[in-house]
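Every protein chain except one is present and positioned as in the full complex.
Every chain is named by a letter (A and B) in the order it is written, and numbering of its residues begins at 1.
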Amino acid sequence: MINSSLTNSSLTQLSQMLANKTISSVELTQTFLNRIDALNPNINAYIALDRDKSLAQAKAADARIAAGNAEPLTGIPIAQKDIFCAKGWQTTCGSKMLANFIAPYDAHVITQFDNAGAVNLGKTNMDEFAMGSSNETSYFGGVKNPWDFDRVPGGSSGGSAAAVAARLCAAATGTDTGGSIRQPASLCGFTGLKPTYGVVSRYGMIAFASSLDQAGPMAKSAQDCALMMNVMAGFDERDSTSLNRTKEDYTRELAKPLHGLKIGLPKEYFAEGLDASVATVIEAAIAEYKKLGAEIVEISLPNTGLSIPVYYVLAPAEASSNLSRYDGVRYGHRAAEYTDLMDMYNKSRAEGFGAEVKRRILIGTYVLSAGYYDAYYLKAQQIRRLIAQDFVEAFKQCDVIMGPAAPSTAFKAGEKVDDPVAMYLQDIYTISTNLAGLPGMSVPAGFSNGLPVGLQIIGNYFDEARMLNVAHQYQQVTDWHMQMPELTMPKDVA
Amino acid sequence: MALSTEDIKKIAHLARIEVSDSEAAATLTKLTGILGLIEQMQAVDTTGIVPMSHSQDLVQRLREDVVTKTNQREEFQKIAPVLGNGSTERAVNNGLYLVPKVIE
Partner (left out) sequence: MEWEVVIGLETHTQLQTNTKIFSGAAVKYGAEPNTQACEVSIALPGVLPVLNKEAVNCAIKFGLAINAEIAPRSVFARKNYFYPDLPKGYQISQFELPVVGKGAVTIQVPAVGKHPAYEKVVNITRAHLEEDAGKSVHGAVEGMSGIDLNRAGTPLLEIVTEPDMRSAAEAVAYAKKLHELVQWIGICDGNMQEGSFRCDVNVSVRKKGSDKLGTRREIKNLNSFKFMTQAIEYETRWQIETLEDGGTIHQATVLFNPDTGETRAMRSKEEANDYRYFPDPDLLPLEITEADKARVQAQMPELPEAMKARFEAQFGLTSYDAASLTASRELANYFVATVDNGAEAKPAANWVMGAISAKLNAEEKPLADSPVSSEQLASLLKRIADNTISNNAAKQVFEAMWNGEGEVDAIIEAKGLKQVSDTGAIEAIIDEVLAANAVMVEEFKAGKEKAFNALVGQAMKASKGKANPAQVNELLKKKLTT
């Protein structure tokens, strides 16, 4: 019993237990590792585990706690999306291309967690190069949604999502290029935040679409996300797009009452395409906010529908170029047999990349090619500005924007695999915030047919602390975020 | 704009990805669907709108011209790919990465 309550504890509770010496970091880490041993073979949330490394970090954390210079996350086991390079760890980005890649350096995010004394519990499964909304494009196999093993956890941060939902980590990191933190958070029923672009350094985070990629926390509650943000956020001179801002405490506004909060509801987020049962859950959540003293304003984000076409030009274009470095010359997959240089390139890349990644490389190559640049790439960048301006107008009328994070609950594995366009529509409510560079989060708001539904909260630039406050206050009066899937544990582990 | 399998092959060549004829045909169907989605953009009048490359209107930060990197060749070449074509050695020789002969 102590074990399951441990794995279900908040970061604050765990931090206190470690400080009190109720438990050691080694014990806590071992508890999670045992749970992973028991459940991960079915869920497939992790690509790489390294017990020795994790336990060595835990031991160091215990020493640090004993020495009295612990930080809030010292000793806490965190799952890292396999998109972050971590020195000495297999770092695959969900691809055969990097299946044997042992990263020789640390991503900024990894360094930040190391400095905070957190334990790297393992590298989580993901859609290949973060391209997908169901985790089905991973070379290492799909991930089960802990609420229903027939369903997908969402993507691309599907492994982190399943790990948080199944309590296979205390919290996890994710990255979000078009919704890859928020959509799985919605589908797996936990709290996930994509910060303002530039708040978390991209150094060492394997690039998908550089102008859209942003890392963020995936955790059980808004409060946990705030503690994670305190570690992840911060200026890094190695990333030219990292923002040089004063360090902030993301927990500072958690307790603020919501009286007078103006919530904008974009009518486009409640139009055709939204599952009726999801709409019902979202409406109930909005009603809860009214009880907390919030005001509701109807707003419009007229270019929402264009966000998908714009995204599917810009993201593949950037990706086609970002993924050119995987050529089999210096690291990664090289074909076993080849006749000459051209053949080596063609085969290594054909073998190393999966179907969806190849598709996006081809789209990106096409839209950038001679004669099409203006009609596709330039046009998409112009509409990107229109989409960003929609938000500028909207935030003149409200403090935060709310709506669904995904149009439906978790869908069945295999359901959309052969229909990329249907898969892409999963991100209709999340993509525009990436295009604008705005922060967005998904907060558990209820269930539909036993499957979690996430409420999306979009804030203005750098309003993460405020958004976390808005989510936290809701989590003080609801317990959706405390719900966890029933998982059968083998006797000897529980 | 309708794509042909020939176009797919041309694009795949630019991207250095080998595609067989049957793969090209299958890819064509999916890419045509995606491009149909993308075509929606063409209905928008974007005259005079400045393209947006970055979400923040900031300028490039400059790095001081000071050497900060040390030689890590050994570390980096431990992860070099396997040479292939019958060899299980890593594709490095005397500190150089090995590739099939480059023809100028």
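Methods note: a residue touches a chain if its C-beta (ideal position, glycine included) is under 8 Å from a C-beta of that chain, and two chains touch if they have at least 3 such contacts.
A quick note: this is a predicted structure, and the numbers were derived from the prediction, not measured.
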Of B:S4, B:Q42 or B:Q72, the one touching the omitted chain in the full complex: B:Q72
Hidden-chain contact residue, picked from the options A:D148, A:D327 or A:D463: A:D327
Interface with the undisplayed chain - residues on subunit B: 14, 16, 53-54, 58-69, 71-73, 76-77, 93-104
In subunit A, positions touching the absent partner: 84-85, 91, 93, 98, 101, 103-105, 107, 202-207, 209-211, 237-241, 317-318, 320-321, 323-325, 327, 329-331, 341, 345, 365, 368-370, 373, 377
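In the analysis below, only the chains that are shown with their structure count from here on.
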Subunit B to subunit A touching residues, read off their complex: 3, 7-8, 11-19, 27, 30-31, 33-42, 44, 46, 49-56, 58, 60-61, 63, 72, 75-76, 78-85, 91, 97, 99-103
Footprint of subunit B on subunit A - complex, ascending: 100-102, 104, 197-198, 211, 237, 240-241, 243-244, 305-306, 308-310, 312-313, 320, 327-347, 349-350, 353, 358-359, 361-363, 365-367, 369, 375-376, 378-386, 388, 419-421, 424, 435-438, 461
